[in-house]
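The complex appears here without one of its protein chains, the remainder shown in place.
Labels run A, B, C and D following the written order; every chain starts at residue 1.
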Amino acid sequence: APKYECTDPLGCVTYAPGEPVRIASALVISGPNTDLGVDSQHGVEIAMQFRGQLLGHDIELQAEDDGCSAEGGQTAGQKIVSDPTIVAVVGTSCSGAGVPMSEVISEAGYVMVSPSNTAPSLTNPDEAWKPGYLRTAHNDKVQGKAMADFAYNELGVRKAAAIHDGDPYTEGLAKVFADSFEDLGGEIVMFTAVNKGDSDMRPVLAAVAAAGPPEFLYYPVFTAEGGFLTKQAKEVAGLENTILAAADGMISDAAIKAVGDAGEGMYFSGPDLSFSGDIYDKFLDAYETNYGSMPISVFHAHAFDAANMIFDCIEEIATQDKDGTIHIGRQALRTCLYNTKDFQGITGTLTCNQYGDCADPKISVSQLQNGAYVRIWP
Amino acid sequence: MRQRFQDIDYLGVVLWLLRTGIIILVIWGSVATIIQNPYSSKTWMDFIVFGVAQGSLYALIAIGYTLVYGVLFMINFAHSEFFMSGIFTATILLANPMKASGFLDSHPFVGLGLITITAIIVSVAIALLTERVAYRPLRKAPRLVPLITAIGASFFWQYFFRGLFGSEVKPFPQIEGLIGKIPFLGTEILINQVVVIVVAIIMLIGLYIFVMKTKIGKSIRAVAEDKDTAALMGIDVDRAISITFAMGAAMAGIAGVLYAMVFRQVHFFMGFIPGIKAFTAAVLGGIGSIPGAAVGGFFLGMFESVGPSLFLQGLGIPAPHQLKDVIAFTMLVLVLIFRPQGILGERLAEKKA
Amino acid sequence: MREKQNTLKILLKSGLLSGVIALSVSMIGMVGLFSQRDMIAGVLTLGQLLLFASPAAFAYLEAVKISKDDWRKGLLAGLFIGVLSAIPLIILVIISTLVNLRQYFVSVSDTLIQILTFNQDVFLGSILLILVMAFVGLIAAGMRYMPIKYRHPIFQGLIWTFGVSLFSEVLSERVRSFFGSFITKIMFKSRATQPLFAIVLFVFIAGITYWQQGHKSSIKDFIDNQPPKKKRQYQLIFLGIGILILIILPLILGTYLSEVINNVGLYILMGLGLNIVVGFAGLLDLGYVAFFAIGAYTMAVLTSEGALGISAFSFWAALPFCVAASVSAGILLGIPVLRMRGDYLAIVTLGFGEIIRIMANSDLLKPFIGGAQGILQIPKPSIGNIVLFKPGQLYYVILIGVLIAAYISWRLRDSRLGRQWMAMREDEDVAEAMGINLVNTKLLAFAIGAGFSGLSGAIFASKLTSIFPHSFNLLISINVLSLIIVGGLGSIPGVVVGAAILVGLPELLREFKEYRLLMYGGLLIVMMLAKPEGFWPSTIQKRELHAFQESTSGNDT
Amino acid sequence: MAMLEINDIHTYYGNIQALRGISLKVEQGEIVTLIGANGAGKTTTLRTICGLIKPRQGSVYLEGENLINYKAHEIVYKGVAMVPEGRGIFAKLTVLENLEMGAFSRTDTKGIQDDLEFVYELFPRLKERRNQVSGTLSGGEQQMLATARALMARPRLLLMDEPSMGLAPILVEGIFETIVQINKEGTTILLVEQNATMALSVAHRGYVLQTGEIVLQDTAANLKQNEMVQKAYLGID
Partner (left out) sequence: MIILSANSVIKQFGGLVAVNKFTFDLLEGQIASIIGPNGAGKTTFFNCITGFYKFDEGSIIFNGRSLEGKSPDLITRMGIARTYQNIRLFPNMTAIENILVGLHPRLKSFWVEAILQTPRVRKEEKEAEEEANRILDFVGLSGLGDQLARNLPYGAQRRLEIARAIASNPKLLLLDEPTAGMNPKESSVMMHFIQNLRDETGITILLIEHDMRVVMGISENIAVMDFGTKIAEGTPTEIQTNPRVIEAYLGRGAAAGFNK
């Protein structure tokens, strides 16, 4: 038989018979944001389980840690690209890790699909976008705007305040919310911040109360700070009637417990989680069996979709020898992924643009009612 | 010429500029804020109460740093973990199960008592274990060595408890009877804040009396001054040091319970920032001094609570509360420039010869 | 009679202690997690190794306390310790069948119980556990009674086998790139060693060690025995080889390990700077990361092609400004803290580090340095048209930085300024009375230390191409301080050793995940207890430690 | 039975050997002095007796009981007190608190009160200053305090390390008078002194220490006349 010759400009990955197709994940699986990454990793693992084999090859996952930091992202990236048998990456969890990692991945000719990077800069070619980067997570611009929309139009509030905690994700989201809300004609009475790790939020809440008090208070932070803000807001004079709202950083079991009664009636923006369909039911079953609990954060579905997008493309573009050896062109894989159109995933119907924004940006708002998130909008 | 130049105390000039600069900035900011008058006097009162409550917690934790520092001249980085371990354990093993079973609601104070005792026991046990394993063998080593083991112990315990109880934020139940507000000087304060402040003050005074008046307290002070001579008096130095750790840890354990009462959630990482703040408070007040730790704690709590709104808001600084730690540390520097020994620190002899 | 009681006390104490430790590693989830990780494929998992480590260690250490020479008693003791070690675990297993422990202790999962009971039911599993633990204790105690001639090679063999197994992921990647996948498959399976290879490795190392015992001659002895002129020649040759290795290192290490080395290098650079401040001048600085941040931000602002950048500067043109900015910051910080002593200094510098980080993260400075969103699009250094993109290329930039810093440190240490620092460190008042201007001397230490850190930060920013305030937290300062002390305070090679241990090792052990910091903490404690003077102590540190030993020996004996 | 008997003590600081086989005896009611050059090991001998350093070899008997396995603070309970070199007062504690620390090993409140009166009588100056923070006392007063504090333990054996060091001549006389007086009250004293002339004039017997070894022992009167002692320690040529 004629020997296969690789013509792909970025090179090819070849798997001999019996060798597994290797993909990597680079998610945050240590440190304070562990839940986020572990949940996504489980999503990838279930996708692998469902797929079983790719063109007669097993699939193997090399799980790396992005540490939720720029350094962590870069190191994980270097580790991945030092292994030529890895064909694609699901990651990163955190946008901060995504920026340097996408650079490493891109330069080495690999491809990565992030399940949970939401920073606008990552898919902006004038800022951080690099060829080979895609994501199934929504862009923050969408979520912030959606929340503003909901507050202004749906709840009819005109005075709002926003608080962030200095996290890039939180800050970005709060900013987009504030800008959008003002664009809609509302008034932002205060845009302020706390620090990660703070516990006494009363002074800042009192300042917010004194500034308005706002009808609506949006703090898209994570569980710990969010818990403090929620509980203490109820205790600060002037904020008794303010509507509280947070974002997907606080959509989790732990968050429900952390806010307790104080969170009753509070709103949460986030990717639409009312996933439905057979696949998702099967997914949840598998999740429960494998890990003994229901998903702990929101991005498992995005990771599942990301992995499946990659698998689909591999199946589409790989060339197979008679003996079962497969060859995957790296550029071909990239092109295929960027051309993804109407991909039917758990998170919706995904279509990627030329800068890798693939999400079907369905943002919903849910309300905490009797200790459970209930989707109320749209 | 060179001589003349050297004679100028340019350091003094720079220091003068620095502190005058800070003071002018603070005054300017405050005046601007007051002119804008964004807050009612009730809000100001709130800020003060918040600050005092937070300060009480800092003070209680700071005691542990100050006691250990006074005796061993060592920054016990792991102290923040003594604080965390007690209440974290008590919350998971006691408070939440008691809440679930309804016991806590039917017997709130018995329950709270049990939680407190458990928290103290765990904190003290962790402290004694740490002292025995990581500090005692290094008592006479160069000073930075135990500092490093303390840092190591801090990491170790943090992640030990994370492994044990998980990384999630855990809720701490509300205690019936401590919910609500009471009127106070034209404003209302939360009952749990009152409890925090009162308990903290009682504990601080009690501890001070204990250290100054009782035999054990005096033996600790003697050990602090000179271990060999203390042994010559018949004092068991190891025991005295263990007691010191235990007292500090017990205070931290109580601080943990108060913290949980006010903030109602616990986490394996919850000790880190209060720990740093409390150590700052201890230094601010004059490390080694018990009243100093108390004063430092209250001051720091006040700076953090009132500072951003008073000093920064008027200057039009965005998100002033984000900078509260900047204020806290700047105030620390300011105080130390004026009083290098801290607010109540003992005069380190001007310079010994 | 009393003797017997004593024996029983020792055994009970060490057995239960060992059991509690085994229980702890199980309950915090380490055993469970690491059981998924094979060491020797199909034979031994890391989790098992961890579980058996404590009875093995206690049996080995305690058995001799029972009887120094009667090995039968010793073996019995080992057995006993092993059995006792199993008891807390069995209690855990039994309780877990009665109550759902997982609602309290998240790591006590069914998987853990299965591991502890070897997938059997509670009764059988417990018996098995006791037997296995007893066996481990027995073997470990037995080792102690083995003549050193055999014991030493066995230990060496074990250490190497476990070491290679532990690092098999990285090693297999290297082996593959050098020798191809066929050989790799013989040696490694996924992230573990193949059993056969493990055996061969063990036998080989043990054999070599055994053989070496008879031929005690080291290269050092050989050189020391040469005449002075020859000796110098040999030293030059070794220096040459050393430099050559440094130059070709990235080729040997490959991409990932080069990346690790680069990270270590940046820490070495910082460590060298902090070593001047803390090690030479004795000023405890806990906010050292501030200068790193300032160097990084200066580089970012000057070179970034994004919205915030001035972009007119190349990496090389910006570098002096970065160093200058850090040096100025060093002096600026130095002035208010000059009169503070000891730990007052520590907390104020800590505050300074936090102030810098918070300001960088603040909305106040966001228009200038990006706030939480950081600064993106920082170009990598380039020489001519070649962009130093790969870790293996950036390596040389870092290497040159480290060499320059090390050279400066070394020269300064032996200079008049070095003596000034040393004197100040020993006794500030007297140093001043010796005519030393404390202000200048301290400020110089801060400034030079800050300069190294700024350089490191500048390279860091360029290496990462994007920086976020988050990267400049207190942990970095703590890490740098720890590494210079673990390496040996005041020692220049110590910085390298310390960075390799505290930065390189955790980097390679990424798979320990959330237990990395726990192990890091434990490691710090163990290392300081074992080697309070550090791994490569400076002369002065040795002297101080000597004083420490002299004064403690009295209390210990 | 001798009050104190030490046999063949070898004490080390790390690897430096400070004592090379010291043996000496102090009988009940005696004042015994140890003289020797700087670094001869006098302080080390006292520290070994009271347990602050443990010897590698040798034994220390107090009225027949071996002290080697006791820690320093336990030895205090056996009736040994020391006035350490450089006085070692607790500078931040008041005079009274210092004295109370001296009685730390005792629980008989009444006895302590009596002894307090006794030392106040011995050193009326301390009574005047009882509430002063002791760090601000003058050198001589601090020396009185250190001695008084040791007496508060009501020791049977009192070890004194250079009580006259750094004191004004007028105080030196006073200190030696006090030593004699304490001894008369029934306390056995082992005295280390540089001021050999004075020491030998109050002591009953003396030992001469040289680089960690006893080179001479005799009655105080004889030692005073000894030519070698005169030359080496009394400065009489």
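Please note the rule applied: a contact is a pair of C-beta atoms (placed from the backbone, for glycine too) under 8 Å apart; a residue touches a chain by one contact, two chains touch by 3 or more.
No experiment lies behind these values; they were computed from the predicted model shown.
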Residue, one of C:103, C:119, C:226 or C:437, that touches the chain absent here: C:437
Absent-chain interface as seen on subunit D, which is shown: 16, 35, 37-39, 86, 136-141, 162, 165-173, 194-197, 231-236
Residues from subunit C at the interface with the omitted partner, ascending: 407-408, 411-412, 414-420, 422-423, 426-427, 429-438, 444, 540, 543-544, 547
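The rule we apply is simple: only the chains that are shown with their structure count from here on.
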A-B against B-D, pair bridged by the larger set of C-beta contacts: A-B
Distance from the mean Cα position of subunit B to that of subunit A, given in whole angstrom: 38
Distance from subunit D to subunit B - Cα centre to Cα centre, in angstrom: 44
Touching two or more other chains - residues of subunit D: 52
In subunit B, residues with contacts to at least two other chains: 167, 318-319, 322, 325
Parts of subunit A lying in touch with subunit B, wherever the complex brings them together: 32, 34-35, 166, 191-195, 197-200, 202-204, 206-207, 209-211, 223-224, 227-228, 231-232, 235-237, 254-255, 257-258, 260-261
Residues on subunit A engaged by subunit C in the complex (per definition of touch): 29-31, 34, 64-65, 69-71, 74-75, 78-79, 81-83, 96, 99-100, 103, 107, 119, 121, 126-128, 164, 166-168, 170-172, 191-193, 195, 292
Footprint of subunit A on subunit C - complex, ascending: 109-110, 173, 254-260, 263, 306, 358, 361-363, 371-374, 376-377, 389, 391, 463-471, 507, 510, 513-514, 516
